[in-house]
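Entry: chain A
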Amino acid sequence: MPEIVLSADKLVKRFGGITATNDVTLHLEKGARHALIGPNGAGKTTLINLLTGVLEPSEGRITLLGEDITRLAPHARVQRGMVRTFQINQLFHTMTPLQTLAMVVSQQRGIGARWWQKLGAQAGVAERCAELLAQFHLSDVQDQRTEHLAYGKRRLLEIAIALACEPRVLLLDEPVAGVPPGEREELLQTVAALPADVSVLLIEHDMDLVFEFARRITVLVNGTLLTEGTPDEIAGDPRVKAVYLGHGEEAAHG
Partner candidate 1 sequence: MAELLQIENLSAGYGEAVVLSGVNLALPEGQTLALLGRNGTGKTTLMNTLAGATRQHAGSIRLGDAVLHKLPAHERAAAGIGWVPQERNIFKSLTVHENLTAVARPGRAGAPQWTPARVYEMFPRLAERKGNLGTQLSGGEQQMLAVGRALVLNPRLLLLDEPLEGLAPIIVEELLKAIRRITREEGLSAIIVEQHPQAILAISDLAAVLDRGSVVHRGGAAELRGQPALLDQLLGVVR
Partner candidate 2 sequence: QDNVFKIGLILPMTGQQATTGRQIEAAARLYMAQNGDTVAGKKVQLIVKDDTSLPDQTRRLAQELIVNDKVNVLAGMGITPSAMAVAPLATQSKTPLVVMAAATSSITEASPYVVRTSFTLPQASVALADWAPKNNIKTVVSLVSDYGPGIDAEKFFNARMVNNGGKVVEALRVPMRNPDFAPFLQKVRDLKPDALFVFVPSGAGAAVMKQFTERGMDKAGIKLIGTGDVTDDDQLNDMGDSVLGVVTSHHYSAAHPSELNKKFVDAFQKANKNLRPNFMAVGGYDGMRVIYEALKTTKGAGGGDALLAAMKGQIFESPRGKIYIDAQTRDVVQDIYLRKVEKKDGQLFNVEFDVIKDVKDPGKSK
């Protein structure tokens, strides 16, 4: 049986009267390509926020690589290898993509607290940045301030940052929203091509991509786990169709 790297145990999150996450249990295997789908407001983003420590769960337990991280600070979870992207871009608007990535790479390599060396002076940092910039088609805008980039470019940077962290567990919250069709596939291929021991959890409403990418799919509805299974099982599940997929030809847009 494959090793479980990340697991959520009976997670509950309440906002006042709303229960956004209701008793959710989820296991992510080593090397998983796992998708999380569900109607709008089902609690997908909330779940990611709980896993990464942006929110504190009302109840339940989170384990990462065998360690209980329920109360761990967000940055400490990143240092243990769990990285996420945001549904709504969270970027460093006064820095350039290059500076941003150089900072993230330094941070990732444990030299983020050095104050006596220049950013980018250490061996390999600049090279790694160049690689990432090229991979995400950002080389041409590497020296522009992030706030002046077009939305699509900013979206790419959002994901590039996460990958620069060299994650072992990667949580992607609608990563390709705003990215044009051609580049979507390419982007997901980049993700899919991550080393086999990296586990990925993907939230996405573009079903073509989800079914192409995922080996397992979990469906969340109203904060509760509806079902979990292989893509084929999910695609055929009438309950999923009723609450999420719909029936029309336009269902999976694109």
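Behind the choice of candidates: all candidates are chains of the complex that A comes from, given by their letters.
Methods note: a contact is a pair of C-beta atoms (placed from the backbone, for glycine too) under 8 Å apart; a residue touches a chain by one contact, two chains touch by 3 or more; residues count from 1.
Since the model is a prediction, treat every value here as computed from it, not as a measurement.
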item	value
Touching candidate for chain A, same complex, options 1 or 2	1
Footprint of candidate 1 on chain A - complex, ascending	15, 18, 37-46, 87-88, 150-153, 174, 177-183, 205, 207, 243-248, 250-254
